[in-house]
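Mind having a look at this structure? Questions to follow.
Showing chain A:
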Amino acid sequence: MTGKRCVIIFSARMKKITYSLNYRKPKNQYFDHDELVVCLRYYHSIGNGKYKVTKKSTGIKCKLEDWDTDWHKSNNRHPIKSSDPDYLEKNTLLKNLSVELHSHAKNIKVSNGVLNSKIPEGSLDMKWTNHKNNVRLVSPANKRNIDVIVVGTGLAGGSASATLAEQGYNVKAFCFQDSSRRAHSIAAQGGINAAKNYQGDGDSVYRLFYDTIKGGDYRSREANVYRLAEVSTSIIDQCVAQGVPFAREYGGLLDNRSFGGVLVSRTFYAKGQTGQQLLLGAYSAMNRQIARGKIKMYSRHEMMDIVIIDGKAKGIITRNLVTGEIESHSAHAVVLASGGYGNLFYLSTNAMGSNVSAAWKVHKKGAFFANPSFTQIHPTCIPVSGDYQSKLTLMSESLRNDGRIWVPKKLEDAKKIRNNILKPTDVPEDDRDYYLERRYPAFGNLVPRDVASRAAKERCDSGYGVNKTGEAVFLDFSSSIIRYGKEKALVKGLDVNDLNLIKSLGEDVIKAKYGNLFQMYEKIVDQDPYKTPMMIYPAVHYTMGGLWVDYNLMTTIPGCYAIGEANFSDHGANRLGASALMQGLADGYFVLPNTINDFLADDIKTGPIDNELPEFTQAKKSVEDSIEKLMKINGTKTVDYFHKKLGKIIWNNCGMSRNSVDLKSAIKEIQKLKKQFYSDLLIPGDQFSFNEPLAKALRVADFMELGELFALDALKRNESCGGHFREEFQTKEGEAMRNDEEFTFVSAWEYNKVIENSTLHKEKLLFDNVELKNRSYK
Partner candidate 1 sequence: MLKKLFNSSIGRKIAMALSGIFLIVFLTQHFLINITSVFSDSLFNWLSHFMGTNPLVQFVLQPILIAGVLFHFVMGFILDYQNRKARPVNYAVFSGSKNSLMVSRYMILSGTVILSFLGLHFYDFWIPEMEYKYIEFKPDDPNRYHHELVEKFQDPIKVVFYCISFVFLALHLVHGLASSTQSLGTSNRYSSLIKKISYSFGIFIPLGFCFIAIYHFLSH
Partner candidate 2 sequence: MKLFLKIWRQKDSKEKGKIVNYEIDKISEDMSFLEMMDVLNEKIVLNGGDPVAFDHDCREGICGSCSMFINGEPHGPDRGVTTCQLHMRKFKDGDTIYIEPFRSRAFPIIKDLVVDRTAFDRIQQAGGYISINTSGNTLDANTIPIEKENADKAFDAATCIGCGACVATCKNSSAMLFVSAKVSQFSLLPQGKVEATDRVLNMVKQMDLEGFGNCTNTGACHVECPKGISLDYIAKLNTEYAKASLKK
C-alpha cells in the first residue's frame, strides 16, 4: 500500500522544498525499526508565483525510531553537498523540514510489524469510551444465531460466559474440573482492587492506573491498564448486586485494606476467601444462564486443539475426561480463559490441574505468546518441606499488612534456629533484621511482590534462612497482636498492662482478619502462628505472560480471544496484589463482551457451523494421533517424574534470578528431557477411560515446549524488570536495572517447530501519560 503526503515549505526567497512520504503498508502497522522513505524536491522561482524543480532526491530512507530534529545533519541522509552554492540556505530549509518530519514520524502509529495492538484514538481517559461508541454491535435477534466457546470457567471465563449469554449469544463453556465452581480463581485470598476511593485517601482511576503501570515496571500497555482501572469500580458494584458478601464496617459500608506496592487502601475483600466469593458470584451468574438454556456447560472436558477455518477460529477439539472421547465443538468465536502456566515449575501455588495446554495449542496454531518468562514469585508461601511435596500453599499478601518480615541479624542465631536450638521468640528485638523495613523504609513490609521475594532470597542465600532447608524467613505477628490488643483494651476500658490479656485480645483481632489463613498454616506446618512466627518463602504464583492480545483482547488468530491470566495484557513484568481478580472480572464482565461484538458482527448471516467439516475431522485425527503416540511409548518413568524434573530445571535456572549461562543450559537440558519424555514415558490404562496420568502427560508435553520458550524469552531480554531479574543487569545495591532504551517492548513469540528458532515480534510500548522512572520503593 502506498500513501503520499506532501508538505510545502516556503522559503523567504520564494524557493521551496516539498517532500512526499511513501508508505509501504498501513500507517498503523509501522514498527520502530521500519524505514520510511522520503522524497525531496527542490524548486526555484521562475516568477508569477510559478516554480521549477531544481532537483529531485531519489528518496532518503530513515528508520522511524531514528527521526529527530537533527535529521538533516547526518551526511548520508541529505543529498545536499557543500559544493552546492545554495548549500547553507537549503540546509536551513531542511532543518525546518526535519522538525516537521520529526513530529510526523512520532504521529505515525508506531506499531509493530504484524502486531497491531488496535489502541483507539483519543486521550487516555477517553479511549475506552470512544472505542465502545465506535465498535459495531450485533442485534439481539442475530445474537441468538451466534455461538461462542469459552474455555475455562474461572473469574474471567465464568464472568464472560455469563455476560455473553446474558447478551443473547449461545455459549458453550468448558472446564476440566467436575464443576465450574472449582476453577482455581477460587483460591485467591487477599482481595480485589478498585478505584472507588471509599476511604478518601486520595485514590483515583489515574492512581490505580499509575500504580499498576509502575508496579508492572513499565512493561504493560498504557491503554489497557487505564481501561482496567476505569472499569474496576463497576466490578464492585456488580459483585455487591450479585450478593458477594464483602467485608463491611460496623456502619454497614464496605471495608478496604491495603496491599503491596501502593500507598492507599483500595482492596475489597471477604476475609481470606475473596477469590472464592467472587468466583461463586460469577458461578451464580453462570448458573442463571445455564438454567435459561443460554449456556451449555461441559465440565470434565479438556481442550485439546483449536480449529481454524479460513483463517478464523471456528471451534475446538476436546477430550472428555471421563470417557476419553475426543469431541468436536464449533462456534463463531473461541474465548480462552484457561488461566496461567505456573505449574511449569511443578511446585507452585497453582492447582494441580492448572495447565498451559489450551493456550499452547492456540500458540501452535498461530497465536503469538507474549512475555512467557514474566512470572510472579509470591513472597509469602509456606516453604517446601520435602521431595514428596506436590504443591505449595500461599499465605495471602494481606498478611503483610500486619506481619513483619525478619531474619536473625547474626549468622549463628540463624544456624541455631535451623537446628532447633534457639526459638525464634527468644531472639531479642535488637538481633532481628527486619530487612524490608531496613531496605525500603517508605513501603516497608508492603513492597511489591517481586521486590519482597528477591529480598528474601538474598537473605537466605547469604545464610540467614530459618528452617531446616535454610529457605525460609519469618513473618511475625507479635507486634501487631500487642498493638491491636492495647487498642481493644483501651476501647473496652481494660488493663493495658496485663500482657496476657492484651495478647489474647490482640489474637482475637488477628483471628477475625486472617483466621482461616492461620488455621491453614497450622494444619500444614503443625505450629501455632499466634504464638510463634510463621515461616515463609517465595513460590511461583502467577504468570504475567500469556497469549498476545490486542486492545480488543483478540489474539493474532482472528476470532480467538484470550482473557484473564491467559493473556499478557495488563500486568507488565510484575503484578500488584489484588489485581488478578480485578483483571479477570474486568475482562470477562466488561471488556470482552463489548469488543467481541465487533468481530461477531460479520457472522450474523453465517448460521451454525458444521462440526464435521474437514478441518474438524483433521484436527480430531491429529489429537487422536498425539494421544496414541504417548500411549505407545510404554517406557519406565511416570509423568510426575518428568514434570518434577522439568520444574527443577526451570526453578533453578529461570526462577527468581536468571543469568545467560543458566538460561542457555536450561534450554539444552529441557531439550534433553523432552527427548527422554518421548522415549521413556509410562502411562497406565487405556485412553478411553478416566485416566488421570494420560491427562497429565498431555499437559506436561506442552509444558516441555513452553519451558524452552520460557528460557529463550528470559535469555533474550537483556535487562531486569519486575519479576524478571537478570543477574547481569543490577545496580550496585542489587536492585533491578531496566533498559528502557532497548527493551520497552512486549516480546511476542511466533511458534516454530524448533522452539529455539521461534520468531520474536516486538510490540513497542509507548508511554504518553507516564514518565518512565526508576521504580523505587525506598
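The set was built so that all candidates are chains of the complex that A comes from, given by their letters.
Quick note on the criterion: a contact is a pair of C-beta atoms (placed from the backbone, for glycine too) under 8 Å apart; a residue touches a chain by one contact, two chains touch by 3 or more; residues count from 1.
Keep in mind the model is a prediction, meaning the values are calculated, not measured.
One candidate from 1 or 2 touches chain A in this complex, that being 2. Chain A contributes residues 159, 162-163, 166, 177-184, 186-187, 196, 198, 231, 234-254, 270-271, 273, 275-277, 280, 283-285, 287-288, 290-291, 297, 299, 322, 349, 351-353, 385-386, 388-391, 393-394, 519-520, 523-524, 526, 589-590, 636, 638, 640, 682, 684-685, 689-690, 692-693 to its touches with candidate 2 in the complex.
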